[in-house]
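Supplied in structure tokens, the structure appears directly below.
Complex shown without one protein chain; remaining protein chains in place.
Up next, subunit A:
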Amino acid sequence: MWQQLKMKYKNHESHGDLRSLSSSLFIIILHFLYEIMAVHGPVVKIHPVVLASIVDSYERRNEGATRVIGTLLGTTDKHSVEVTNCFSVPHNESEDEVAVDMEFAKNMYELHKKVSPSEVIIGWYATGYDITEHSVLIHEYYSREAPNPIHLTVDTALQSNKMNIRAYVSSQMGVPGKTVGVMFTPLTVKYVYYDTERIGVELLQRTRASPSRTNGLTTDLAQVASAAGRVQEMLTTVLSYIEDILSGKVMADNSVGRFLMDLVNKVPKITAEDFESMLNSNINDLLMVTYLANLTQAQIALNEKLVVL
């Protein structure tokens, strides 16, 4: 980056054109900022349901459409914007013009407001990698709906082998009074989950593994067994790490050591008799409840039969 800057400076020194130097410097600084993803605005927190919705509407796009756009709904506060819902908006895009169905967007927003009155329009999304001139127009429209709207891009064409999910906010740039332009500054994106959402997403992650891309919901004891399996895996990883340290292959790290100490101390130290009694009373409670539940079920079955007699 700095070499480029130096070369440009040398070039321009020989040409003596200061204005083009400053503009090229400006562009270089922009690129620099892009690369380090500077935080010039609120943090964008996205729920996975929004991303799944976007991907789904991309899959269902009309013939010939290269990208899909839609509105983002959510809540804002001082330092962050939380995106909790979205819906897609039909639009037509060609080389020179873009048409977005505004009526539709308004209607859908009204309907959504009936269900969750606390969600407001906070921006819009588009699939695809680049930001085009059409995006600027659409962004202008959305800035009428919401103060400082967020623009989210999701690269569903997987141009860089990853689904790049980026968020931008627009800001003025250029020489004031003369040509003014709009620049999209990137924002940091975080994923937030409700607890239940996390559990739902974990279940969905498991469907990735199976070859037919499907997964049934497991029964009760099997779930406990799989959770225990996961803990066991984690323990084996930790154990192998410790072995490596003991045999000298890996340098010992003090902070990790402290965590390990924490882990070992978490298992409570109870005397054998106390633990036995606690365990037994708990087991007795559970067995009694199971017995009562079975009894109740037998009772109502009997009642059923007696009535029919």
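Note that in this section a contact is a pair of C-beta atoms (placed from the backbone, for glycine too) under 8 Å apart; a residue touches a chain by one contact, two chains touch by 3 or more; residues count from 1.
Definition applied: contacts and distances are computed from a predicted model.
Chemist: For the chain not present in this complex, what protein name does its UniProt entry give, out of "Ribosomal RNA processing Brix domain protein isoform 1", "Eukaryotic translation initiation factor 3 subunit H", "DNA-directed RNA polymerase subunit" or "AP complex subunit beta"?
Modeler: UniProt protein name of the non-displayed chain: "Eukaryotic translation initiation factor 3 subunit H".
Chemist: Among A:T84, A:S135, A:T153 or A:S170, which residue is in contact with the omitted chain in the full complex?
Modeler: Checking each option in A:T84, A:S135, A:T153 or A:S170, the one touching the absent chain turns out to be A:T84.
Chemist: Which residue numbers on subunit A touch the omitted chain?
Modeler: Touch set of subunit A with respect to the missing chain: 47-49, 51-53, 55-62, 84-85, 87-90, 101, 104, 107-108, 111, 114-116, 118, 156, 158, 162-163, 165, 191, 193-205, 207-208, 213-218, 220-221, 223-225, 227-228, 231, 267, 270, 272, 275-276, 279, 282-283, 285-287, 289-290, 293-294, 296-297, 300-301, 303-304, 307-308.
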